[in-house]
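For reference, the structure discussed in these notes is given below.
Only a part of the assembly is drawn; its chains keep their places, and the rest are absent.
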């Protein structure tokens, strides 16, 4: 084990501790992503509805389904990015732990903004949602920037693999742009979020 | 570590990352399965009820218990299948990650359809429930089909062990058939679901 010091390489190299950090992060991601579904609630007095009424009620829940799928896939992509980054991180220090904690704090907040978006699709809720997701992306970028700067916490001998900030920057930009677009059109702002999926695909090709 | 390329074997071979993928999946399964019980709620004003009233109220919750046991065991079997498959998967690629994410998205949706089924046992809710479970089974099949196709992501030296699509196909068929049956009889559709338990038993014998 190497102690944190002024010398390089910085950070503590301890497989078990790093595993535990990833594990804790995975657990927060997993709980947050699963809690999203708690916001999809049955229509009140579902037991008393006739079948056609129940069908209409279930169809009428589409904003809930939409927000669920959107947030699940977006958090899922953030998790894939976290997973991809941490493959290359071999050491950690207090700063990495702290940035990661902030990242998890915003991820755990996503179920709330998802609920907001499913209730009201106006400028306010779209901007609140996009700002939250942009913050996750910025913190994901900060994680990789901190870890990868001059190989601070990464392993040098990884066949030229490197942590690319590309995906985080792209996703942050898309959500940032959508905030601007939302002042003109809420619908186009939400449509623009679809771009995060090709952005992730591209990043996974470049980053490998 | 082998990079994703046109050459075989495809995919990234990285024990820690694969562990993390399984871990994340396990956590989503575990949270979803445990959240099922949140739908079993006490009768309102339980504290004011007389003992015979409380007994009747607890017995009257049987649709909740039934839906809980059904969904717990079904998700449990899906988890066992996931567990069995991933024993043989030794590499992963982006496609596997994405199919798995979709699988988890539908698994995390199961508490909602369970709640629906416990409120109303009519054609609409039975079909919604069966369609959700069928989707899980199809995505479970897609995982193994992708991983096992020409040994893409599996290990060749495993004493002839192979990933069989048998269980997923059987479970998907049972839930698919139950959708058809439900147009004739909702009760028989629900009864037909019992068949997934011998199907799993059979698959665990064939798959070993």
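Note that the chains take the letters A and B in the order they are written out, and that residue 1 is the start of every chain.
We take it that a contact is a pair of C-beta atoms (placed from the backbone, for glycine too) under 8 Å apart; a residue touches a chain by one contact, two chains touch by 3 or more.
Because the structure is a prediction, the values reported are computed rather than measured.
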item: Copy count of the single sequence across the entire complex, 2 present; value: 4
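Here is the rule we go by: only the chains that are shown with their structure count from here on.
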item: Magnitude of the superposing rotation for subunit A and subunit B (Cα, nearest 5°); value: 90
item: Averaged-CA centre spacing for the pair subunit B and subunit A, given as whole angstrom; value: 24
item: Complex contacts: residues of subunit A adjacent to subunit B; value: 19, 22-23, 26-27, 29-31, 33-38, 40, 42, 46-47, 49, 51, 54-55, 58, 68-69, 72-73, 76, 79-80, 83, 86-87, 158-159, 161, 201, 204, 208
item: Touching residues (chain side subunit B, partner subunit A) in the complex; value: 1, 3-4, 12, 14, 16-17, 20-21, 23-24, 27-28, 31-32, 35, 38, 94, 97, 101, 104-105, 108-109, 111-112, 115-116, 119-120, 122-125, 128
